[in-house]
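Apart from one protein chain that is not included, each protein chain of the complex appears where it belongs.
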Amino acid sequence: MTATPTRNPGIEDTSAGVLAVPRRSLGQRALSGGTVLALVALVLFFFAMRPDVFLTFTNVRNILYQVSILAIIAVAQTVVMVVGDFDLSVAATSSLSGSVAGALLTAGQSVTVAVLAAVAVGLAIGLVNGLLVAYLNLSAFVATLASMTSIVGAAYLVTQGTTLFNFPAGFTQLGQGRLLNIPMPVYLAVLIALVAWAVLRFTTIGRSWYAIGGNVEVARLSGISVRRSRLLAFTVAGLVAGIGGILLAARLGSSSAVQGSDNLMFSVAAVFLGMTVIRSGAANLGGTVIGVAIIGVMSNGLNILGVNSYVQQVVTGIIIIAAVTLSSLKTRSR
Amino acid sequence: MTATPTRNPGIEDTSAGVLAVPRRSLGQRALSGGTVLALVALVLFFFAMRPDVFLTFTNVRNILYQVSILAIIAVAQTVVMVVGDFDLSVAATSSLSGSVAGALLTAGQSVTVAVLAAVAVGLAIGLVNGLLVAYLNLSAFVATLASMTSIVGAAYLVTQGTTLFNFPAGFTQLGQGRLLNIPMPVYLAVLIALVAWAVLRFTTIGRSWYAIGGNVEVARLSGISVRRSRLLAFTVAGLVAGIGGILLAARLGSSSAVQGSDNLMFSVAAVFLGMTVIRSGAANLGGTVIGVAIIGVMSNGLNILGVNSYVQQVVTGIIIIAAVTLSSLKTRSR
Amino acid sequence: GCGGSSGTDAGSGGDGGSGKPFKVIAFTSGNQTPIGAWWVKQVQADAKANGWDLTMIQGDFDFQKMNPQVESAIGQGADAIFDGYTDVASISSIVTAAKDSDIPIFAVDAGTEANDAFALNVTSNQQGIADQTVQEISKQLGGLQGKNVMVIGHDPHPGIRMRASLAEAELKKAGANIAGGSIQKVKSPATGRTEALALVSDYLTANPGGLDAVWVGWDDAALGAAQGVSESGSKAIVTGCDASSEAIAAIQSGTSPLVATVEQPWPSVNKTVEDAILAYQKDGTKPSETFDAVDTTLVTKDNAASITPSDKLGS
């Protein structure tokens, strides 16, 4: 689309154009870690409030357990956002994958079959999203908004609107089992994040994603297969979201059509928080992990302080704004 | 921000960047009305299926009534998207405004006070969003995602999580009264859309919004006060969303924190559908109205056909994709 | 008579002379919940048996979409309106339209208190639910004095909201401490299970051994709370409400902290309301009481096997 505005809903580029390269002083460099500072500040604050609880092994494990599935979904979102797109269907995909796994288990299929089928569902959805965006040139926003709608509908059909449960231990162990007293999803989240980080950093496809996210046109004219790469990014996101959905079902021992729907907003927020961590302002895995940590620490900390959940919600928004503002100060210029 | 990726999560610019201006043949020009065709096709289809019902006065009025508030929220979204931003908080703002009106009415305040306060709430939220985006340079996506979170929390606080109802007739008439057998919200939606259309088309601020949406840097160097204009766009969006929320409360005779929350997704979908209507691919009011109509016709038609609601949801996503694909064919190029 | 819009006195609801079938508009906002889905099917079947001309409108909790549909159906005339599980607060505009057209609304579980919106609203007895669950907790803990009990509610649902505050009051009266000082609120039903899980886990981390029981307003969240309790290694017990099959299975397992839930007799409630509609169809009589709250059954390990789960109602 040529006539598309070159501006960027979603990413600010307010006042500085090609020429106004921001100078960076030492002080400003420090601030570019603003998001990290925000995380540290949150940790210190909650630690100061409840030194006896907040940084104990149990509570840290708690936080990790609580954010592990969000972290996986956020990895999926990061990959797509590196390419400069969005995937609004990640949470829905994870629900559908979890529902499919649940339905197959309920129908007496083996854990292996259920898991493989659920992974395949995630992959297929990612592929469809990728085709819509990369080959039919739909805006990622519209395409994944629409597919999200359909996917939720499909999940209702699969679960018949109920909550499926009573899964074999072989399945629920994936979400509830422990190794060295740490729950499995934590390991899996770390593993998936590490793999994604390595792929983004060290593989040609990862670097192509970054190039495309930086400027599609230059990437294309440099001989990068833009379509194939974008297709792959969405496919990977679908796959990873599917895995997240399986783990969520295993973790809760149940699956339903709307389970984990808040992972969409939180995953986007985490990636955005993470984008402020690095200089280029691009989506990046390290940043996403920090974003996820901020969200996890905030919600756990507020729970521990016993803050009313409505007030918590108000505060959550304010903290996100504060964190991003803190780190965006560095790029302010007239 | 120089190092910001120039690509645009949310708005496709898939194959044609700065250089690749798409070729346009006559056939393709006709297709540029693809979204309109999709609407016509939907209408014809439902009419063919239920000729006795679909195009009756009652049903058309019904559709109009059903989409009137969505149309108002979509106007708010259009204004912000013209500037090249997003407002994820529109639906939440409307809920909060409606909740504030409801709470004041419940507390025995007059209709005037309640309405004015609710309008002021919408305005204030828009102002805050605008300040965050235009003056603190936050990405619109993050800023409004965060403010949405806080606003919903505030709405829960205002309503104490319940559904408020039992409003005086003077208030509910705003939403339920009729003139010439047509409900008030329909008139108000038409009025608001017309005013917004005129503002976008004929006023200096409207032109400035389009200029900024086209290219901020060019706009700024052309003497447009980018910050003030963006601030104003968000403020207007907040105000309009607030009005939408009041009407929704009046229309339903109740208000709650999550009332009308699906207006967010649908408003974005409507604007995106509308963007495919015109050549430049920019957000535009005429297009938005068509987008809203597609959504309204689709949901009413599927209901009339008695399609199972899960299946409806699946079909809705597919129809949105089909509509956008149809019209995006025009911009495909190698 | 063929409905208020034609000006006929609705009091003569009987289908005596006109020969037209009795027209009923039924609606529910909760058709995506298992109980809502059951109700839709049940009413459709019963309508067929009763020879009603039924218009069924389903709303997915989207009142902006549902209300105009119901109202426009009302505009086209009907003899009676049948509300399934949709709270009076959310249907003010429907109530107004029905009043204007002089068509009575009969309702299943559409509000926790008597009001003049309905010719009849039958729901379950929230006080009873609170009594049964709190007593069960008391029984299992050997008294409530000084015990720490968390109460988890969900304000948007009037039933849950009411039973949660009744339970809280009762617990306090019996000398229990309310963990966290007041009712803990789950925000979204979609994420109720994870929210409750985090609430309980985090509370137990901050206050190790700080819970003797968790009272939860509905089963989905109760299952999350139970998971939080067991993962934290706490000995606390959990109660829920709704008698979902998953909750019943947990109770039967004997290994879950979930020890009790409550069955609400929806099939009989629905039957009562349909009977009232039939009576109105026959000769225009309306029920003398507009509100009834029926008794519920506490489900524990002892009787769990004999209870039909609420999500398996039609099957």
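Going in written order, the chains are labelled A, B and C, and every chain counts its residues from 1.
Keep in mind that, in the parts below, a contact is a pair of C-beta atoms (placed from the backbone, for glycine too) under 8 Å apart; a residue touches a chain by one contact, two chains touch by 3 or more.
Keep in mind that, in the parts below, contacts and distances are computed from a predicted model.
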Undepicted complex member, UniProt protein name, chosen from "Alkylation response protein AidB-like acyl-CoA dehydrogenase", "Heme exporter protein D", "Multisubunit sodium/proton antiporter MrpC subunit" or "Ribose ABC transporter ATP-binding protein": "Ribose ABC transporter ATP-binding protein"
Residue among B:Ala211, B:Leu231 or B:Ala270 touching the omitted chain: B:Ala211
Of A:Gly126, A:Gly153 or A:Gly214, the one touching the omitted chain in the full complex: A:Gly214
Where the missing chain touches chain A, by residue: 2-6, 17-23, 202-208, 210-211, 213-215, 217-225, 279-282, 334
Residue numbers in chain B that touch the chain omitted from display: 2-6, 18-25, 202-208, 210-211, 214-215, 217-225, 280-282, 334
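What we mean here is this: only the chains that are shown with their structure count from here on.
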CA centroid of chain A to CA centroid of chain C, Å: 35
For chain A paired with chain B, centre-to-centre distance based on mean C-alpha positions, whole Å: 26
Junction residues of chain C, two or more chains touched: 32, 185, 187
Multi-partner residues of chain B (each touching 2 or more other chains): 156, 161, 309-310
Chain C contact footprint on chain A (complex, rising order): 50, 53, 56, 58-59, 62, 65-66, 156, 160-163, 165-166, 176, 252-254, 257-262, 299-300, 303-304, 306, 308-310, 313
Residue ranges of chain C touching chain B (in the complex, touch as defined): 31-32, 57-58, 60, 62-65, 67-69, 72, 75-76, 87-93, 95-97, 154-156, 158, 161, 185, 187
Touch list for chain A against partner chain B, complex: 1-18, 20-22, 81, 84-86, 132-134, 136-143, 145-154, 156-157, 161, 212-217, 220-221, 226-227, 230, 265, 268-269, 272-273, 279-282, 310-318, 320-321, 324-325, 328, 331-332
